[in-house]
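The next block holds one structure in the form of structure tokens; read it before the comments.
One protein chain omitted, others in place.
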Amino acid sequence: MVVEEPSGALRLVGLSKRFGAVTVVDRLDLTVPAGSFFALLGPSGCGKTTTLRMVAGLTEPTGGRILLGDEDITRLRPYRRPVNTVFQSYALFPHLDVFENVAFGLRRRGVPEVAGQVRRMLSLVQLDGYERHRPEQLSGGQQQRVALARALVNRPRVLLLDEPLGALDLALRRRMQGELRRLRTEVGGTFVHVTHDQEEAMTLADTVAVMNAGRVEQLGTPAELYEFPATAFVATFLGRSNLLAGTVNGRSGDDLLVEAYGRRFSVPSARSRVDSGAVLLGVRPEKVRLVGTAEQVPAGHQWLDGTVTDVGYFGVSTEYSVRTGAGVELSVFAAADGESARIPAGSPVLAHWHPRHAFLLHHDPHHCLHHCLHHDLHDDAAAAAAAAAAAVRAGRE
Amino acid sequence: MGGRFGRFAAVRFGRFAADTFARFVAIGFGRFAADRLGRFVAERFGRFVADRFGRFVADHWVLAVAALVLGYLLLPVAVVAGLSFNQPSSRLSYDFAEFTLDNWRDPCAGPGMCAAVLRSVQVGFVATAVSTVLGTLMAFALVRHRFRGRAAVNVLVLAPVATPEVVLGTSLLALLVAAGIPQGFWTVVIAHVMFCVSFVVVTVRARLSGMDGRLEEAAMDLYASEWQAFRRVTLPLVLPGIAAAALLAFSLSFDDFVVTNFNSGTTVTFPMYVWGASQRGIPPQVNVVGTAMFAVALLMLAASRLGRRSTRSSRSTRSRRSTRGRR
Partner (left out) sequence: MSRSGRGRVVPYLLLLPGLLWLVLFFLAPAVQLAATSLYDPAGSLTSGYAMTWSFGNYPDAVAAYGAQLGRSFGYAGLATLLALLLGYPLAYVIALRAGRWQYLLLVCVVAPMFTSFLVRTLAWKTVLSDGGAVVGLLRDLHLLAPDGRLLATPAAVVTSLTYCYLPFMVLPLYASLQRLDPRLLEAAGDLFARPAQVFRRVTLPLSMPGVVAGTLLTFIPATGDYVNAELLGTPNEYMVGNVIDAAFLVRLDYPQGAALSVLLMVAILALVIGWLRRAGPAEAG
């Protein structure tokens, strides 16, 4: 996409990283506008952490460029970049107290008047009075704040956050999400946040890039990604989707006609990524409703019939698994609005949805969804691959 | 003589009596307890007490065994400490005779012993300094760098540890003789550095590889150059390991007899002195040195413990969490 570059944007141009034969990041093009809260979202091993490390200067790219505004920082040493990182599980210096941890960057740059800045920063992350504590004496949440303060006190042009909330429990994570948003408005600057937690990415970021197998699958606002995913991967990684395999066999006005499981469906062409051939028809589970008879299906809705096989109660909603006559399994979320009765397992039902809630994706039969989700390289595996590659390289020399 | 014998006989009889009595009581009581008392107790308190007793034995026998083994380990040290206050009845006697403080008052009374201790300290300092520097550099190379021939270097570093001292000593002697190099102070130093280096590498490497590598990355991310990251983060965190390695090297050097024996020429270190004296008769002051070394070791270990308590520690949060979970 060709967009006008705001000044100071972080641009990755054809960025690649290979460890031996393994390509971890594959010709990545990405623009992070200055001042945005940007999330790189993807499963473990999709290359997001490696991308972050290349921006920080901790991993050397195999190819491509990293630009910050007009400056090419691809080959700059980490300590020459106006970029700071909040590391996964923080990497606080165990031999230094909280104050010295936060002061570390300022001292290295020879900034005058360190104490005032450190204290201001510590009070910003609500750690006044903890100056002389050692990292090990702090709770996980406090350590996380120190790590944030240690990076932010340097006023980086880009703050990199590597799964910063991954080590915290759920309640604390919620609180720190709020904290991060607050800090972001108070401090400003560009935040690039790497996470595998889609909820975290969606609540924090104004722009999300979904990465898979070293490439960006889709980039947009959280709502754009959720409402109209570009690929099957995005549709299943960001929230859940029912995907029906079919073929496009015609057009009727603004709608594409799809045949799947012997039935005909339509999808607005504005919500279609393809207009011919093998496709996946997607509907989010909460957009599907269940009724007992064909007469109850509202006009204009399309449906599949089947049997409820499983009922999961989540309080706020109920999840039904419906096995359709065609043999495909559907997920249906019914909001607990108190209007509709629970449907017991074994009941025959019709699952229906409005065509404007459906979306149409390209179907690559060789591309297995589960493979992408579960079979990807782990971050650890990437590190091991790096070591192996280095050994291979050393052996070749 | 007669008095001594009498005392020993009395002591021995006392031991014998005590032991026999204890056995009798143990066996007798055991049987009684098992038969009568056990039934009585079982009836009165149900299985509660018996079960608890069984569990107590099952849970604690290993503690008793460990205590005995610890006693075995400490017994000779205790004997050395005791002998340091002993006035032996003859030069070749190793038995307790008379209590005295003379050995501590004048530890240098034995001819040549203090000179030997001094020589050992000199050798120890030089060998420790050299081997600590060489070993630390090697440990850094092995942990922080991937390079060609790394496996071979690893083998070479570990090989002296896996070689008996006789072989180390005789090899070096064979080389020195073949090369026509006279043996003396410096050949002893060379030999000691050779076997100390391996231990230094192993010790420093353990500390270094236990260190979270991301700490250095974090430092560089926070505007520290390579040198500053080393100076401000790596070195302070590895220093306890280097100190431990130096302490180990010194104790190995100070205590080495076998390798030194083959390469010392006319240089007499403390172990060489003890070896020579063991044929002629050991001056009791030797035990003073042994006891003093033990005391110094205890002090240093205590100091390192206190030091660690105040600046603990380089362990990553991850390992800390796992130890906390263990408790």
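Labels A and B are assigned to the chains in the order they are written; within every chain, residues are numbered from 1.
Quick note on the criterion: contacts are C-beta pairs under 8 Å (C-beta built on N, C-alpha and C of every residue); 3 or more make two chains touch, one makes a residue touch a chain.
The structure displayed is predicted, hence computed values, not measured ones.
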Chain not shown: contacting residue from B:T100, B:Q122 or B:T170: B:T170
Missing-chain contacts mapped onto chain B: 8, 11-12, 15-16, 19, 58, 62-63, 65-66, 69-70, 72-77, 79-80, 83, 94-96, 133-135, 137-138, 140-142, 144-145, 147, 153, 156-168, 170-175, 177-178, 190-191, 193-194, 197, 201-202, 251, 254-255, 257-258, 261-262, 270-271, 274-275, 278, 282, 286-287, 289-291, 293-294, 296-298, 301-302, 305, 322, 325-326
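Heads up, the rule we're going with is that only the chains that are shown with their structure count from here on.
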Length of the line joining the C-alpha centres of chain A and chain B, rounded to whole Å: 54
Residues on chain A engaged by chain B in the complex (per definition of touch): 56-58, 77-79, 83-85, 87, 89-95, 104-105, 108-109, 135-136, 143, 150-151, 154, 167, 387, 390-391, 394-395, 397
Contacting residues of chain B [partner chain A, same complex]: 146-148, 150, 212, 214-215, 217-225, 228, 232-233, 236-237, 311-318, 320
